[in-house]
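Before anything else, here's the structure in question.
Apart from one protein chain that is not included, each protein chain of the complex appears where it belongs.
The block that comes next holds subunit A.
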Amino acid sequence: MKLYCLSSDAAKPCFVLSFKELLIMLDCGLSAHSVLNFLPLPPVPSTRLASLPTYTPPHINDPLLEGELKECCGRVFVDSVPEFCPPLDKVVDFSQLDVILISNYTCMMALPFITEETGFKGQVYATEPTLQIGRFYLEELSEWLSEGGATGEGGPGARRWKELVHLLPPPLAQAVRPRAWRRLFSAAALARSLARVRVVGYDERVDLYGALDATAVSSGFCLGSANWVLRSAHEKVAYVSGSSTLTTHPRPINQAALRGADLLVLAALTQTPAHNPDHMLGDLCVHAALTLRSGGSVLLPVYPSGVLYDLLECLSAHLEGAGLGGVPLYVISPVADASLAYSNILAEWVSGGKQARVALPEEPFPHAALARAGRLRHAKALHHLPDFRQPCVVFAGHPSLRFGAAVHLLELWASNPAHAVIFTEPDFPYVEALAPFQPLAMKAFHCPIDTSLNYSQANKLVRELRPRELALPEQYAAGGGAGRPHVGADVPTVVVKRGAAKAATVRRRAARGTLCGTLAARAVPREVAGGSGGLRAAPLAAELRVRDARVELVAPPAPARAAPLHWSSPDVEALVRALAREGGGPHATHVFCEGRPDVRQALRRALAACLPHV
């Protein structure tokens, strides 16, 4: 068994496991940190962004670099369509992958990079909410970027700076392998890729080419989020990615299914270990209420699903309590309608409390009621809201602040100190996200809410699950800076680096098959004396049938004689007695001794003694 790591971002994992002659990809996360190096793509042309000064590195005169770089408040940005950092494609040949297992919708954004135009022929499995909400995320991204003509391979793009990256000021100089960065896929590639996904339910056993069973079990992180358990008759591998032990809206984590694995692969822990999500949610409500009371509006750059549902529920309740019940809440996203409607038909995927509401029958999430009451409005874009009222709370993407409606709102509100922007998504460092909008007069708050496991929760989980071996991306392992939080367990640990492969010690010895009754009746197992106790054995000749990699032992039509097993050394006296019974022994004995004089001598003596002689 081997484990490959293809992603540099531990929160957006991508592993490949080779086991039982299968190549199984575990998640395919897309690292979007690279987009922070680019200038924002405003949905409405912005004169401020257009008039930023061009940057040229000192002592360099390269006409090809002309216009590729712009400067804003001392930071250099690439003035081109944003690019993403897909999983490494040189380590594993994607056309050889048999299966892709997706744990949750935040870890599937690179799927089209892997399945399209790579010769990929395998199967992709995800839960239904993962597929649907993942589709919302991807379509939202694709829609914003295609407005700017920034998907697919067409059109010019800044390239030259990648050659000169070592000459550029930080943080651009530290960009990891910018030559491998790619533009977002086209909408058509996206649709083709998602059409390959096969939907599974929690605890549904998926047969992988007869070799393994894969089961998605609830991970408690978001709607439809799953940990995968790969099982054969004797081996068990658990892939734990994006799990949460907190109580939020999704179904709670199923730990029992992960217990006792031969190998536990741990990925996608929290990105903000220093922040408690509950406190952050409280802070956020307070900041929002204060801003609104002083007449300012609040912008929350968010993804179109996930924590958004909790934010809507908590913030609306808090504002009501603070006497701000009249403040409109806006959700602006190309997929806002679908996302909000969809969340309310997922009764089977939500927590017990929310499930109980369905029996009444009421929607599991309160945002449907908020929308009916007119407090919550949702639209595809800002201009679809004719009676946009301020002060208000706006939920809009994208959290990187490089594209989407949030860019436009930030441009509008940046100079007004009454307004506030509150960062909740943990994927991007907020200071960097805000960099191209400096100087900024509006307030900025950082209240990251990441419900996935933190390090102490992860350590506790590993202790409870008792795997025989643990595999981690290097970011989570001990070492590096002193005092840095890490996962430490008293089990053998395999640490994998991006682009590297590590062998795990799981070794296979037997396959599970079935024995037919007729054949079993033929065998008469007898106690094996001399060996370790309690073992009975019988020689058996069986006809082997292998269908769909399943082994069946059936009775051969003509009973073949089974080869007996002899052991130990013969009881000489019994041998002699038996020979005597047989009678008519040989008149000549030819002893072959294969160069063992001691054996020859012993036989010689024995023969000589038992033959009549004078």
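Just so it is clear, a contact is a pair of C-beta atoms (placed from the backbone, for glycine too) under 8 Å apart; a residue touches a chain by one contact, two chains touch by 3 or more; residues count from 1.
In this section, contacts and distances are computed from a predicted model.
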{"item": "Omitted chain, identified by the protein name its UniProt record gives, among \"ER membrane protein complex subunit 4\", \"Integrator complex subunit 11\", \"Ribosome biogenesis protein WDR12 homolog\" or \"N(6)-L-threonylcarbamoyladenine synthase\"", "value": "\"Integrator complex subunit 11\""}
{"item": "Hidden partner chain, touching residue among A:Ala261, A:Ala371 or A:Ala542", "value": "A:Ala542"}
{"item": "Residue, one of A:Leu64, A:Ala188, A:Ala233 or A:Ala317, that touches the chain absent here", "value": "A:Ala233"}
{"item": "Contacts of subunit A with the absent chain, listed as residue ranges", "value": "128, 200-205, 215, 233-234, 337-338, 341-342, 344-348, 355, 358-359, 361-364, 508-518, 520, 523, 525, 528, 530-532, 534-546, 551, 553, 556-557, 560-570, 592"}
